[in-house]
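Omission of a single protein chain aside, the complex is shown with its protein chains in their original locations.
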Amino acid sequence: VIPRQDNLELSRLEAFSDGVFAISITLLVLEIKLPKEDVRELWARMGSIWPSFLSFFLSFVIILIIWVNHHKVINLARRSDNALLYTNGLLLLLVTFIPFPTAVLGETLLSSHPQQGILLYCGTFLPLSLSFRAVFHAIVNHRRLVRAEIKDEDIRRISRAYWLGFLVYLRACIFAVFFPCLGLAVYLSLNVLWLALPYATRSTEIKGLT
Amino acid sequence: VIPRQDNLELSRLEAFSDGVFAISITLLVLEIKLPKEDVRELWARMGSIWPSFLSFFLSFVIILIIWVNHHKVINLARRSDNALLYTNGLLLLLVTFIPFPTAVLGETLLSSHPQQGILLYCGTFLPLSLSFRAVFHAIVNHRRLVRAEIKDEDIRRISRAYWLGFLVYLRACIFAVFFPCLGLAVYLSLNVLWLALPYATRSTEIKGLT
Amino acid sequence: VIPRQDNLELSRLEAFSDGVFAISITLLVLEIKLPKEDVRELWARMGSIWPSFLSFFLSFVIILIIWVNHHKVINLARRSDNALLYTNGLLLLLVTFIPFPTAVLGETLLSSHPQQGILLYCGTFLPLSLSFRAVFHAIVNHRRLVRAEIKDEDIRRISRAYWLGFLVYLRACIFAVFFPCLGLAVYLSLNVLWLALPYATRSTEIKGLT
Partner (left out) sequence: VIPRQDNLELSRLEAFSDGVFAISITLLVLEIKLPKEDVRELWARMGSIWPSFLSFFLSFVIILIIWVNHHKVINLARRSDNALLYTNGLLLLLVTFIPFPTAVLGETLLSSHPQQGILLYCGTFLPLSLSFRAVFHAIVNHRRLVRAEIKDEDIRRISRAYWLGFLVYLRACIFAVFFPCLGLAVYLSLNVLWLALPYATRSTEIKGLT
């Protein structure tokens, strides 16, 4: 009976998080609004809101990457507890907030002061990166919730990757203070790194099987 | 065949509730609206809607806490029935309503009469607390749906905690009638209590295992 | 391998439907909009939109009842197929449409011609009732997808209840043409009937166990 309960807890945490990720990623499109009073033809009206399309695309890719990484971090755990529930809640708080800076970025990028919108956007992902670290910490601290087959060296390697990620985000934010557009560009290229983040334990296991 | 059906019923109730929690918590951000006609720079415009950020944060934390507690209450049950389905439905009705008082609180906190918005906000959680109690009752009444390994004393302790919670909510509402901001502050600190609500059965079991 | 696939199919159909029900039921609150230009105090402004609260409540209860019944109908099936997928899709089309007549009812109930909003609202549930019947038919026709332990007489009893339900809905619609408010009231009381709709097979099984 106990294992059922523990697995359920972890699977409900995953299901709830997946729901929040899926809804946040799908609500982004609601922030793309064609100017109603504009009497020009469709292509011109769509062209005038290109920053909204850009920020829609950016936020979609970022939330997707967060989801994939969340998925892998949670996979390290064998069960859930309150610390994991609430650090995960903090992560989700920041994820549900993403549509707001996304809309602001789309709205301000063509204004006379695009810098603040870019800062808000990049700045949203600094605490998000820290909250990701907190979820990771809640799982691996003293191996509390870690599945038995995960090795200590894997945990250390992922931990280093997270700190590195945070430093790079921080640098992108500081860049954005002085060179807004460059900061946004650096920011984007950084996300590609996450795609390659090695959770080697798992791939090793799978390689060992195939 | 029967166990599959009963488990499915309970898991569909959980999945549906998780969906409603996840959507409600994610819709909150849609209520944060930057004033369009404001020509000041971004930080000033965001500063002028700080009550919206506060109420977004509050409602997020509260829905998350409700979700965690819902999760634990449902975990007491071994199967579902109509009474559980419909008391749970009443709970969800109040949860889906939360974005409305959240938006109203954000909008009225800086008006000349903030009291009514605060009362509406605090008042929403009184029936919510009662409906939580109703879900609990639908499960534990005469041990109808309670899993065999849950002890009677655990049920009694959780039951007392719920009544206590209701009384404290009620007091916070009465406070808010006379001292709106104090009432809101009391209200917030109360939610921290929920974090520590002991469903000791489970932790005991887990401690016994580890 | 085959059973896994078939069960997945049915469980994905359930998960998808649950998602649509959960989202529809949670979007309802977005249609409650406080009049912005109104300078009166909060209670007066909320009082002036009471039809929005009424239609929010009505639609919530109805979607919840549809969800519970959907849950029970799908429970008759042992696997899914294309006919079930697409009749279920028709049902979901009408469910996702519900927020529109809900908003219209809230908006027109206090206008000089409340009748058309009521007709649209009641009229939405006529095809919904038929699509429910279609889902049921896709499962039980020649016992195609029916689980082995469901008896023919149970299917016949549920079938009769569905036709009865349709006739009563139809009558409520006709009522609403001549006596709008009475039609709405009849409509509401009808939904209570669904709460008591006997899917006796299941309860019998459960009684047999307990």
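First chain written, first letter: the chains are A, B and C, and each begins at residue 1.
Keep in mind that, in the parts below, a contact is a pair of C-beta atoms (placed from the backbone, for glycine too) under 8 Å apart; a residue touches a chain by one contact, two chains touch by 3 or more.
Just so you know, these numbers come straight off a predicted model, no measurement behind them.
S.K.: Just to verify: which one of A:L30, A:L110, A:L164 or A:L182 makes contact with the chain not shown?
M.R.: Missing-chain contact among the listed residues: A:L30.
S.K.: In the full complex, which of C:G117, C:G165 or C:P180 touches the chain missing from this view?
M.R.: C:G117
S.K.: What residue numbers in chain C mark contact with the hidden partner chain?
M.R.: Chain C touches the missing chain through residues 1-2, 5-6, 8-9, 12, 15-16, 19-20, 23-24, 27, 30, 82, 85-86, 89, 92-93, 96-100, 103-104, 107-108, 113, 116-117, 120.
S.K.: I need the residue numbers on chain A that touch the omitted chain, in ascending order.
M.R.: 14-15, 18-19, 21-23, 25-30, 32, 34, 41-43, 46, 56-57, 60-61, 64, 67-68, 71, 75, 147, 149, 195, 202, 205-206, 209
In this section, only the chains that are shown with their structure count from here on.
S.K.: Between chain A and chain B, two copies of one chain sequence, what rotation angle (nearest 5 degrees) aligns their Cα atoms?
M.R.: Fitting chain A to chain B on C-alpha atoms yields 90 degrees.
S.K.: Can you check how far apart chain A and chain C are, centre to centre, with Cα atoms defining each centre and the answer in Å?
M.R.: Taking the average C-alpha coordinate of chain A and of chain C, the gap between them is 36 Å.
S.K.: Whole-Å distance, chain B centre to chain C centre, using C-alpha means?
M.R.: Measuring from centre to centre gives 26 Å for this pair.
S.K.: What residues in chain C touch two or more of the other chains?
M.R.: 23
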